[in-house]
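In this view, the complex is presented without one of its protein chains, the others remaining in place.
In order of appearance the chains are A, B and C, and numbering begins at 1 in each one.
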């Protein structure tokens, strides 16, 4: 059966290998750009880098491309960063030059185009106002415009980071005090940013007026801690205090903690994908546990769809929580029908083409004894390009599934994200151009079901004041449309 | 409450850190010694090393200390091995010197005492009968005796491997043909051994007469493949043919496959712990899928114990299958109450004592929202030292569990293993000396339940002819007692 | 005998270990800061990086701390740099991302304080005028002042490099054309700079108006090449054309080579230490071969001093050329009395204090059979701290020298350098505070002789128009005294 022309275009893109290199990267997921962490005045002399190291390990799921820690040693800022996982970037000896009681850390995901050492964070710069280090999660909608204006006034850029734009704005602000200059600069920024900054005497945590990306505040003994997610507090034994609010600047120094609202924005636009996929299941955001939200989405999905089936099987690990919820609500038994090989990592070598074609078998293994002869409901949290779904369904049929009904615990992803997710593959979104029927055919499922937008929001059940950004589902970017128009390819 | 004197001794040992180094190793598990793999005459020129590499990745769970591949390049055997994970030992360039159409591979786990480069496998030696490479999973009960006899006759040893003992026996056998000499040597071996060997023209797969360790035979196109577990066939797209039988030698060369029985032993002693913990859930052994066996153990455990509870929570990943079975049989809901951080690996640094105490939080995170206020049944596959169980229960209570009932899907481990598992920590087995009541108190559980030996065997439900080694539970080593007596400390 | 108070202060500093780390670095020498290289339009497609790699190996003696290459791939500038020797920074695979026909390279020496990855060169930045990469040898006298002014106008700094100051000046120049902006910026710079820059379409070579540091122009087929020393031309088979002149800018692009004088300065101040120690003996500078100049200094030294002796022995390798000249002029036989161990490098480990004290023996070994019973004239090119001289003389006496007369083929180094040499150890210059008699006593020589300033200049015998900077000998910095005053510690 032929698909619509728009869908046909998608499919061509979908089948292009996104990465011709020999390293193995699972690419069929929306991907987060960053995780940030900060600590002020750790109890133990010189332990700030070590606690930040632990926090970054807890946040590793938010970015695996590069990692960095900048410490404050009596007013002198020292930085160590590099490409790779936190465990690989930091060796024991590196901590010798990372003494201090305050620190800022960062983990980064990036599209391959900008995967350069110079783009690792935190950024550390000196200006007339002193030293400043910045770690940033998000994406500025007007980053390109600001950069152009700065360059027109003589600024030079070493990287392609939005963070460097912010550092220039701070240096050029009329305020002499670096903290005040930083706050002044925020008014020029459009888009998503959860930032942690450190000066010679203060730690600063900032969230954009819409609150696209998460940022939480905690306490460890007499120290304050900030992190992208609360799971980073648990790992170091810190106590969660509250989320940093949209439009809030939290300034922590020897005199204590000071909070300021720098924006009158009333409506928040929290990224709903944090609940769907990005955040760690044990994190709490806006008062709601992420795992419970995912389970509720699965339950709601079961209510919305009616399929007779013998077993509910999750795509591991992304579909597990929703599958458990689905099973509970539907009464269809839950089964571990697909296993994930935890030893297959980034450095896997694919020496030849023939071998390369075997790679999908390495990561996910269906279990014949559980699948054979069954009508399977296969649960995942989302479909991006559709290639992985297609391969999994194919393998389930190989081991004898009589039917495979794909059920997705979120709506179709039809639009790219401009607020901090990987937007490099807009043209590859299968739901942008293909109808549900066309996708069903493409992935060779017996049926395909998405959770409705309303069902999803109802399931999340977070703080009622929390507004969501659902632009990837409905295209409602709601702000800064002029920047986005330029950027959309 | 005071424990019995025997138990008190255990507890002292239990609380000793087993490893004073700074590297993080999860130690509170029985640990496998090896995985083996072999391929003869791969279809594609020079692809044997690459297929073996994939097979070893599938078998990585059986050993993470060292890895090696020996290839046969037109009769010349070339070896590359090293310390670490398969992914780290082999770089792309290494395959340049690993050309050939047949290969043998090995992954190894070892106690730290013998964690030396010289003990990595496969072993490659030359003798008057030609070159021979051997990869071995298991443990010889009479290894020390054979070594002593060989040394008395002038043999020298480079390693502490049983494999080297076998190589000497082959060299000294009166048979000139190397394959026949290898078969002749087997009669001198007592204990557990699943071996893959390669000569200048043949591949050989051998299983001891009792069949302690698994070994399977498969086919990929015109090639034969052998592997410790069938999951290694799936990864390369090979087809499972059958298990190598206890007491069988399979010889594969240009003339095809030849099978010989070299032992009249009737009773098998397959290691029951392969079903409980070691084998990968997607492997099939003796006709039974491992995951289903684990689920059935959970179901049987639910039948044997009666506890009122609100939720069944597995220790991830070891308790998941049994917990699902338990939940189905008992009707108590299954919940993902504990998460595992997949980014925490071997190289994690613990810079200071204070930080080190936080490490248990890194790997396993309980989810308060799921646990709080609940009566929890916590499922795991076994208890070895008891330290991990104790820490997990403690953390569950911290996040508000009202009761924690620990349920183990196998009987108490009271005896060390002499057939291929890590036996270095006999004195640390908490169930060797402590009663169930004493253990319950030690791990601070509200109650503790073990699956009965009979329930376990019934649940596995494998080929009725399959006999099991359950010596770790009941001390019935059944053979070669004289060797064991000497070795038991 | 007591020394003068000024001398006593020196000696305290002299005996302080300059580097508490465990890595072995020979520190008792003036040290160069950089070597630069550039090539435009290499004949072979994509060979620019490889030729630059070779050129940097030839220039490795000018800096061993970091190395980098920036290539121009059809207008896109790509950079790879890192810490360490050229051979270690560049692996074969790195050349895959360094395609292009034009390139700029840099090797750097630095004091340990600023030995940071961020200070590796070339620097690559983007501004409104386009991309610009700069590689710099020298030191700006007014660097701190310029940086302060730039920061006052809102510039931010990522490094402590003078090069970054220049990049900012270019970005802020009123000229829109990036080459013109660069030339405009030069008028603001005081001090020493030999620079190679590259834009999207041009290569630029610049030398400061006084010509402190060397810079030569060559040709390889249809390509132009620039390098700090002519030895880098020989290595790639390029032909020397001429030195870039003081105050000259050479612009090379598709239209050919254009030369401009941007300064009316008449007097040059070429660093005399290039002839004494820094430059490679096979380089030619200002028409004079460096080795011949050194030999002539030795000959002149023999004429100036009168000592009866049996043998002339050089400190290898720095004193060899002068010793040969000395021997020829004096008739005293030349002897290889001290050997240098070429396998002792940077990573040498000194596990314990006792072992550490043995280290001086590792690098230099006197030969008893040549030295014993002889009156030795020991030749070196200069004395900086005096510690090495002292140790060598001590070892010569140990093996039986009856007398050791130290002869130095340059005047006493009494002042730090502000134009590109390592100035971090001003207080350690033994000749700054101690008289020749005091130094003689300190190094336990039987006598000590320095070449006179006049003798040195006469010996060099370069182009008569070439003026020299001899500030390290006579304190005559001649320019920009106000900057230096601030900087002198």
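FYI, contacts are C-beta pairs under 8 Å (C-beta built on N, C-alpha and C of every residue); 3 or more make two chains touch, one makes a residue touch a chain.
Computed from a predicted model, the values in this text were never measured in an experiment.
Participant: Sort by label and list the shown chains the missing chain touches.
Facilitator: B, C
Participant: Using the definition of touch stated at the top, determine which of C:286, C:320, C:396 or C:413 touches the missing chain.
Facilitator: Reading the full complex, the residue touching the unseen chain is C:320.
Participant: For the chain left out of this view, which of C:7, C:58 or C:71 touches it?
Facilitator: Once the missing chain is taken into account, the touching residue is C:58.
Participant: Who touches the missing chain here, B:85, B:107, B:171 or B:297?
Facilitator: Touching the chain that is not displayed is residue B:171.
Participant: Which listed residue (C:241, C:367 or C:437) would be found touching the missing chain in the intact complex?
Facilitator: In the full complex, the listed residue that touches the missing chain is C:367.
Participant: For chain B, which positions touch the chain that isn't shown here?
Facilitator: On the chain B side, contact with the omitted chain comes from 79, 118, 123-128, 148, 151-158, 167-168, 171-172.
Participant: What residues on chain C make contact with the chain left out of this view?
Facilitator: Residues 22, 44, 47, 50-51, 53-54, 57-58, 60-61, 64, 85-88, 90-92, 95, 231, 234-237, 280-282, 284, 289, 291-292, 317, 320-321, 324, 328, 333-336, 339, 341-345, 347-349, 351-352, 354-355, 358, 361-362, 365-370 of chain C touch the chain that is not shown.
The rule is simple: only the chains that are shown with their structure count from here on.
Participant: Could you tell me which chain lies farthest from chain C when each chain's centre is the average position of its Cα atoms?
Facilitator: Measuring from the centre of chain C, the most distant chain centre belongs to B.
Participant: Starting from the mean Cα coordinates of chain A and chain B, work out the distance between those two points in Å.
Facilitator: 36
Participant: Could you check chain C for residues that touch two or more other chains and list them?
Facilitator: none
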